[in-house]
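This is the structure I have questions about; it appears just below.
One protein chain is absent from this view; the other protein chains keep their places.
As written, the chain order gives the labels A and B, with residue 1 at the start of each chain.
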Amino acid sequence: MQDALTALTLGSTYVLLAVGLSMIYGILRIIHVAHAGVYTIGAYVGYLAWGQTGSVWVALVGGMAAGALSGWLIYALMYRRLLEAPRYVPLIASIGAFIVIQDLLSKPWLMGSDRLAMQADPGLPSVGVLGATVSPEALYVLVVTAALLLALAVLFRRSDIGLQWRATASDRELAGASGVSVERAIASTFAVGSALAGAAGVTVAVYTESVFAFMGEVPSYKAFVIVVLGGLGAVLGPVVAGFVLAFAETLLIANAGFVLPRDAIAFLILVIVLIVRPQGLFGRARA
Amino acid sequence: MSFLAAEQLSVSFGRLTALDGVSFDVERGQLVAVIGPNGAGKTTLFNAIAGAVRPARGRAVLDGRVVSGRPPHRNALAGVARTFQVARPFHELTVRDNVLVGLGRARYYRLGGLLRRARSSADIERAEALLGDVGLGESMERLAGELPLGHLRLLEIARALALSPRLLMLDEPAAGLRDTEEAALEALLRRLREQGLTMLLVEHDVEFALRVADRAVVLTAGRKLAEGAPEEVRTNPEVIDAYLGTGTEAGDATR
Partner (left out) sequence: MSQYVLSVIASGGVWAILTLSLNLITGYAGQVSLGQAAFFAIGAYAAAMLSTRTGFGFVPAVLAAMPITGVAAAALGLLALRVKDDFLVFATIGVNFIVVAILQYTDAFGGAQGIVAIPLPAIGPVTLQIGAYAGLVVALALLAGFASRWVERSWLGYGFAAVRQDELAARTIGVPAAQLKVVAFALAGLLAGLAGALYAYFLGNVFPQNFAFVISIQVMAMLVLGGLGTVPGAIVGAAVLTALPEILRPLADYRYTIFGLVLVITVSFLPGGIMGHGGLGDRALGRLRPRRAAT
């Protein structure tokens, strides 16, 4: 049971990161590796906000705002000029941007140390569930994830901008011709998706009690594993896939005496799934 | 037995039957056109014979050898060459190199062949001769991506001819061409036919198809409706009906 709770918490952080990534892939068909850089920036800004106020909720807002801003900047300064280029071009640029973000954040003059301790108190209780315990930090992760996913669902289903996102993702030209402001739909997708990445960064920082420059390294690619498994560009798929991956990892580690580290599992699953289904687990073959 | 035989070819996409038991023959040296209204299954038939689509039933046999359902590169070696409805040249290569790639053939399958230099003077000469034949002698140094549509069609034919094919399959070669381009294409097809090349043409433009073809096969709704010499097909009431039924095609058929 404790394992299941761990998996749920871990899965929540995966999902927060992967959903934004999937939204961005869906609308631009860009492999946005720098998304994990946004996540790291969110964690750092969350750390600073927490340092000033002592509140994890202010940290969350700060991290999300920083995420939204940096994600939008990456789009506006970099991707916007690369949309007509061959597919690999934005991918390589994105990896470049990610490396730059990580490398700069790791420099001592910026934050003093490359690994910062963040022993934040979420001010939440410990909760016992079926003999297992949800720590306050884990509860914080779960509450934030649930609230944000709910808000996202409402945004998607009930708002104009959600409709515009869906229209633009399904056919950019047609959406533009039907009066959707494609530019605004793309920019807001980046802002919202990146805010979620910022939130993921802050919740991981609170949960693991640390912030460091390379915290995005593994999540960046793991998020892609989730997006690929969930069907590139979908929104519900990555939510399911994120939890499935977290449970699979946790169970394999706990029970099977798996020799490789947790992080290799995702890639192993990815490679195997791609061999069996080259278009992703839920993806349809492209014409 | 005829040179190319389509035998009861059927193709389904999911529950949709795109082609339903179509049979016809092409004799050596003939140019046979497959015509029919939109959605009749022309392109599906083409792809089934060329190996791009696997038929659910039936087969296509070229000179005793099954070509349907076989990988395109194998068919290419066996002498089946094709062009595409939407031209697919190698954009970054020069026009000459586009044709040169097609001259490799068996050499792509042996290590000794693979590592040999591609631009031997004999191959370059051959490529240039083929380009001259189709009327692209002036454009050999240009990048294929820069050519206008009419020239791309000719380039694809030259590239296909590089295989020294026994059967040349043309997928709507006249689509989107201007009158002068269409005339050049027509003249080229006539020349190739005089040289004894067997050709199968899928064509939306009925007039063009019936002008160049020895015989025509008419498809509607995935089935063969009629077959015969251009004049028989042109005057066949069922054929006229089929085209009239689709409205927009009427002019093409009766013009």
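Everything below uses one rule, namely that contacts are C-beta pairs under 8 Å (C-beta built on N, C-alpha and C of every residue); 3 or more make two chains touch, one makes a residue touch a chain.
Note that the structure is a prediction, hence the values are computed from the model and not measured.
Chemist: Considering the complete complex, identify which of B:59, B:105 or B:166 is in touch with the unshown chain.
Modeler: Per the contact definition at the top, the residue touching the missing chain is B:105.
Chemist: With respect to the chain omitted from the figure, which of A:22, A:40, A:70 or A:102 is a touching residue?
Modeler: The single option touching the absent chain is A:102.
Chemist: From the listed residues B:39, B:72, B:135 or B:228, report the one that touches the chain absent from this view.
Modeler: Looking across B:39, B:72, B:135 or B:228, the contact with the absent chain belongs to B:72.
Chemist: Going by the contact rule already stated, which one of A:48, A:73, A:91 or A:111 would touch the omitted chain in the full complex?
Modeler: Answering carefully, the residue with contact to the hidden chain is A:91.
Chemist: With the missing chain put back, which residues of chain A would touch it? List them for me.
Modeler: 29, 31, 78, 81-82, 84-89, 91-93, 95-100, 102-104, 107, 217, 221, 224-225, 228, 232, 259-261, 263-264, 266-268, 270-271, 274-275, 278-280
Chemist: Could you pull out which residues of chain B are in touch with the chain that's been left out?
Modeler: 50, 52, 71-73, 76-77, 81-82, 84, 86, 88-93, 97, 100-102, 104-105, 107-109, 113-119, 143, 145, 159-160, 162-163
Please note the rule applied: only the chains that are shown with their structure count from here on.
Chemist: Counting in whole Å, what is the centre-to-centre distance of chain A and chain B, each centre being its mean C-alpha position?
Modeler: Their C-alpha centroids are separated by 49 Å.
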